[in-house]
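The complex is shown incomplete by one protein chain, all other protein chains being positioned as in the whole.
When the chains are written out, they are named A, B and C in that same order, and each has its own residue count from 1.
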Amino acid sequence: MLLKHTPEEITERKALMINPAKTCQPIGAMYAALGIKGCLPHSHGSQGCCAYHRSTLTRHYKEPVSAATSSFTEGASVFGGQANLLQAINNIFTVYEPEVIAVHTTCLSETIGDDLPQIFDKAIKEKKVPEGKTVLGAPTPSYVGSHVTGFSNMVKAMAGLAVKSGKKNGKVNIIPGWVEPSDMEEIKRLAAMVGVKITMFPDTAGVLNGPLTGEYKMFPDGGTPIEDIKASGDAIGTLALGEWCSADAARLLDTKCKVPCSVLDMPFGLQATDRFVDALRKVCGTTVPDEVAAERGQLVDLISDMHQYFYHKKVAIFGDPDQLIAMTEFLVSIDMCPVHIVTGTPGKKFETRIREITAGMPFEVNVKAAGDMFLLHQWIKNDPVDVLIGNSYGKYIARDEDIPLVRWGFPILDRQGHQYFPTVGYKGGIRMLEKILGVLLDRLDRDNPEEKFELVY
Amino acid sequence: MLLKHTPEEITERKALMINPAKTCQPIGAMYAALGIKGCLPHSHGSQGCCAYHRSTLTRHYKEPVSAATSSFTEGASVFGGQANLLQAINNIFTVYEPEVIAVHTTCLSETIGDDLPQIFDKAIKEKKVPEGKTVLGAPTPSYVGSHVTGFSNMVKAMAGLAVKSGKKNGKVNIIPGWVEPSDMEEIKRLAAMVGVKITMFPDTAGVLNGPLTGEYKMFPDGGTPIEDIKASGDAIGTLALGEWCSADAARLLDTKCKVPCSVLDMPFGLQATDRFVDALRKVCGTTVPDEVAAERGQLVDLISDMHQYFYHKKVAIFGDPDQLIAMTEFLVSIDMCPVHIVTGTPGKKFETRIREITAGMPFEVNVKAAGDMFLLHQWIKNDPVDVLIGNSYGKYIARDEDIPLVRWGFPILDRQGHQYFPTVGYKGGIRMLEKILGVLLDRLDRDNPEEKFELVY
Amino acid sequence: MGKAQKLVQWSPTDIKEKLLEKYPPKVARKRAKQILINEALENSTPEITANVRTIPGIITMRGCTYAGCKGVIMGPTSDIVNLVHGPIGCSFYAWLTRRNQTSASGEKNENFINYCMSTDMQDSDIIFGGEKKLAAAIQEAYDLFHPKAIAIFATCPVGLIGDDIHAVARKMKEKFGDCNVFAFSCEGYKGVSQSAGHHIANNQVFTHLVGKSETEKTDKYKINLLGEYNIGGDGFEIDRVLKKCGITNIATFSGNSTYDQFASANQADLSCVMCHRSINYVADMLETKYGIPWIKINFIGAEATAKSLRKIAAYFGDQELIDTVEKVIAEEMPAVEAACKDVLPRTTGKTAMIFVGGSRAHHYQELFNEMGMKTISAGYEFGHRDDYEGRHVIPNLKVDADSRNIEEIEVEPHPELYKPRKTPEEIQALESAGFEFKDYGGIIPDMEKDTFIVDDLNQYEAEKLVELMKPDLFCAGIKEKFSIQKLGIPMKQLHSYDSGGPYAGFVGAVNFYKEIDRLVNSRVWSYMKAPWQENPELSATYVWE
Partner (left out) sequence: MGKAQKLVQWSPTDIKEKLLEKYPPKVARKRAKQILINEALENSTPEITANVRTIPGIITMRGCTYAGCKGVIMGPTSDIVNLVHGPIGCSFYAWLTRRNQTSASGEKNENFINYCMSTDMQDSDIIFGGEKKLAAAIQEAYDLFHPKAIAIFATCPVGLIGDDIHAVARKMKEKFGDCNVFAFSCEGYKGVSQSAGHHIANNQVFTHLVGKSETEKTDKYKINLLGEYNIGGDGFEIDRVLKKCGITNIATFSGNSTYDQFASANQADLSCVMCHRSINYVADMLETKYGIPWIKINFIGAEATAKSLRKIAAYFGDQELIDTVEKVIAEEMPAVEAACKDVLPRTTGKTAMIFVGGSRAHHYQELFNEMGMKTISAGYEFGHRDDYEGRHVIPNLKVDADSRNIEEIEVEPHPELYKPRKTPEEIQALESAGFEFKDYGGIIPDMEKDTFIVDDLNQYEAEKLVELMKPDLFCAGIKEKFSIQKLGIPMKQLHSYDSGGPYAGFVGAVNFYKEIDRLVNSRVWSYMKAPWQENPELSATYVWE
């Protein structure tokens, strides 16, 4: 057994987290920043943070991930990191020539109390920021929230760049939240099909699923142009996908630039996608074309065709709040039973939403925010499931308990596909169902006695 | 063991086929005919043929498949089926009101020697074919070739409808061959991206992957309009994908309407897709946009990123000639070793092509046309493989030999996805690789000793 | 969709009219005789036309004679090599596509179920004849597998080109000595449906297999189970129950069967007929030749299962057996009742339509009744008049051209093996006590007034029926499944059970309750319209947060 010291009996833990279902803020900020065109993320802290975040994102995407660091030494930790950051800004613009530097803090610089805006002012005064280039910063203390919080904070910092010219540009801002490059692509495709002009930020499509051409672009072609982000203050409204990932930025645009917003669930599964598409057409008064209805109908068709195979199958799922809320709704809607649901990200609101979604279902639900995978594993030992859905760390539980794992979430370190094929939207729903069906049917093929072995499903 | 009577020792068989890797012509004709808009396929023979073909296509697509039959009785078998077919044509146009009836023969009507053109003439004379409606027919003797031959014959019959107005219409005919609706969709998408106006026939997209909407359309929205097929005689050229599936139709267009043609491999994998895209742009003198290059680059990127996992892994693959030729080239191109290759369809040309593609590879290749899965299984027993690629019948070998099966080909009766996600084109190549990688890595996760269990691949 | 307005706004006569209105006159006349509005008369049953030709061009559910012979009857036997003589297709399509299950795992048990064997006829064979190739194929099969028997099946061209498969079979049988080789002239064009194939198959089984076993069966209560094909494991469940009751099932025709079971069938003391259509004549032959009486039973439905067990016990008339049977029923029913009680609130009042096979359209009404569901329309794919109206019509069934060419074999008491199981007096006694031998009343009397009984339902009529009568569930086969579901009506396959089953016996009843509950109460059918389709109008302004 890989996790042989995990007891079935559950004891309360107040201080010790084991096998986390979250990581810290800065990596979220780094991922978000990569969704700005020509942006170099910068980690203001010890160089280890930056190394770790780059490594994790690189393993998840199998793509180069450039980011700089202030390389704090003991001295900097005592006297503050201003000198390091100023030097870094100068070196970065000189050597790498990005359009944008997106700085996020760390537990170290936050504990010291470095003041980013003040340091940026100094950098600008000292002409370390070339004409027309942008520096933005987000406070991302590692000891608050989770990687999701860091993502949200950086996206909020982007919204902070928005300006209001007074003249609406007829576009809708879409804040997609922490989804894959393929998902961002799919969201853009859906919006285009519905005939809605959008500004989406961040946008990692084309940044973290790039081609191999023999040429290395430190700043790939993808990402949201900084001008578009600044112009988001002139949008007719903002659709924020995911309360945890995107709401703060949307609300800032509202208070700062009077751009009204609406916070929707991430478009995973049938209903959430329905609400997203319906919101799109209502916002712009467009008509949803038949192609969209056809894609939707294919998903519904697949659900009806294969319903018998996932009906009342039990699922354990872990990941981030916005994703889990939408996916749990999807699983419930197709008569699956998500019985164990864990996010490492804190927030009682999460448990409330899950309780609402699973209310009246014919099964008991264990749900925990600020939980960990050690607890999830214990729940599974006490009430086994048919499928486990989550990131690659789930494979240790999957092997020990002989449960198939559907890889979904962050990070996925041991499989490919997530960067190329969306799980948002109707097509994404079909892909998720294909995967879930696949592992369930694989088990039938493996476990059925010979006389029950089936050719046709 | 499911196939416990299959001996490792291989003995020659001259008369007995066991576990075929093919079926008979009519089902191919029926599938092709479903790719014509508003067409009802008709099986001229005993009603069992039609029932079997409809059942198989329905299990493969989980979609309604309508087709009629001449319902031969003993009498008809003795006196000929003309009366039945005339009655059928009348009933079909009266009751179901299709635009087109596509008749294919069977071993029965071929043995009797029914003459379709003569019967059609009679039907028209007797006003059983309403104004503006079309009846076409293809001879598909079950005792010649295979289901692939039947497909080809029906497509050739479509080409037979082509007329030449003398005025070129600036379009390119694409004959996609026996690929999935999703593949046909992808071929159209690629052609559109390259800026080429095409007429593709047949086209089962939207016919056999339809939505669930509460409405049953006996004749779905998809399919190639019969007018377009007739106008294919005015095209500037024809790209036929697959020698076995599409060449005859293309060459008929050439001889009949002087539409020049070029027979390409089906666009499975990197090189075959390259040749297809390159042909498209050359035919019409268009420029291939960067989006296509980007998709291509993503496939190359994935190949390079995960090369170590499929490098020199052995594959056994069975299916139809055109598909196998392209896929074998793909497997070889990424340093996999397709060591056992079987098609049930006859044709020495097949073995020659495979020998060419695998020439100089560091592995022995067993290849057979007009072979069967019994032989394939014996080959595998003598020289085991890491992956088996083929239709659902492969699962019996897969379970007995504990080899992962990647479902690809026809029929797939026990999984979903093939009708929604293409395996042609660059994106299709990524999907195939994702699947092959998936099963290979699943085995590592299952079989590695604990000390070698890996989080990251 | 539909679901909203449940009540049927159409009178039966209106409906029948609508079913026929679009047909050409000739077709309409013919179909009119096969569509019956049930009158539910006291003691006469209305007549229906059945077992007649399908109309060319009309999209039928039916298959062919080969399918009935190879696919249905011979397919489920594990230790006989089935070799199809013909082009590859016929053999390919009958390869593992029915869910007749087989418990033949383990080293010593032969199991050829997973193999598909064919002579893969080529044009040269059509031109010059295929007998040589057939003989060679039989030889290769023998050399590879050394089976105890090889069955040859003819496909359409075989009859036309005049291959004498029976001669080839005889020749090879003699040559081998230790392998029984026999053939079936089940060309697809024979008869009007699978039914002809059942008949051809059963005749050959009776001729070539039954009575061929030396080993004597000494069990106390020995029966044959005729017309049970172990789809989804039905036969496993029935065998479980029989075993629990102490009843020995000598031979099932033909679910999960073996060569030796067929060969010993003559040793049973009672034949129990499940699927009346496919096999009642074998029951007659078994009685005539070996003196084995037969009764109609039905293990579909918990009540029906209990009733059938009691009937078997009554036949043997042995108190010990009668008590065991009651004990078993008492043990099994609570779980059934609990499951039924659970679903009833959600299933009561729902309506179903059933169009399958020979007897299932009748048998499954039992299960629906137990769930409080009404079968508002039903019919057979390949039934005969006696399956609709009851066996009393058999004497005056007219034999048409299509039936005439299906061999009827004449049997007479076997010189040694014939032995009446009951004296005329015993029979008499049982009958006067209300016990019914070889009795089957058909489907019509069991259905309510104004229900629709349709023979050989076709796709067009099916769609119309669903549109007009709006059932909550439709039962048929794979070809029908998705056109019905596109209409938003859940569809249950009662040939293959989708991937479900067993549905027979007590455990089967529970499975069925749950499955139907899943189908008729699934939320999936409420997702068919997108929000922008349900409320297409655009409110002037989108309501922001």
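Please note the rule applied: a contact is a pair of C-beta atoms (placed from the backbone, for glycine too) under 8 Å apart; a residue touches a chain by one contact, two chains touch by 3 or more.
Every value quoted in this text rests on a predicted model; they were computed, and no experiment measured them.
Note on the chain not shown: across the whole complex it touches A, B. Within the full complex, the residue among B:263, B:325 or B:398 touching the omitted chain is B:263. Only one residue from B:127, B:167, B:348 or B:452 touches the chain missing from this view: B:452. From the options B:86, B:119, B:279 or B:424, the residue with contact to the unseen chain in the full assembly is B:279.
The chain not displayed touches chain B at residues 237, 251, 254, 260-263, 270, 274-275, 277-279, 281-283, 285, 288, 293, 296-297, 300, 303-305, 307-309, 311, 333-335, 449-452, 454-457. Although one chain is not displayed, its contacts with chain A can still be listed: residues 1-5, 7, 11, 13-20, 22-27, 42, 45-49, 51-56, 58-59, 62-77, 84-85, 87-92, 94-96, 106-108, 111-112, 141-144, 146-147, 210, 212-218, 344, 374, 393, 396.
Convention: only the chains that are shown with their structure count from here on.
Taking the mean of each chain's C-alpha atoms, the chain closest to the overall C-alpha centroid is B. Centre-to-centre, using mean CA coordinates, chain A is 54 Å away from chain C.
Mean C-alpha positions place chain A and chain B at a centre distance of 39 Å. Per-chain CA centroids place chain B at a distance of 34 Å from chain C. Shared interface positions of chain B, defined as residues touching 2 or more other chains, are 1-2, 59, 62, 210, 212-213, 393, 396. Multi-chain contact residues, meaning those touching two or more other chains, occur in chain C at positions 96-97, 105, 482, 485, 528.
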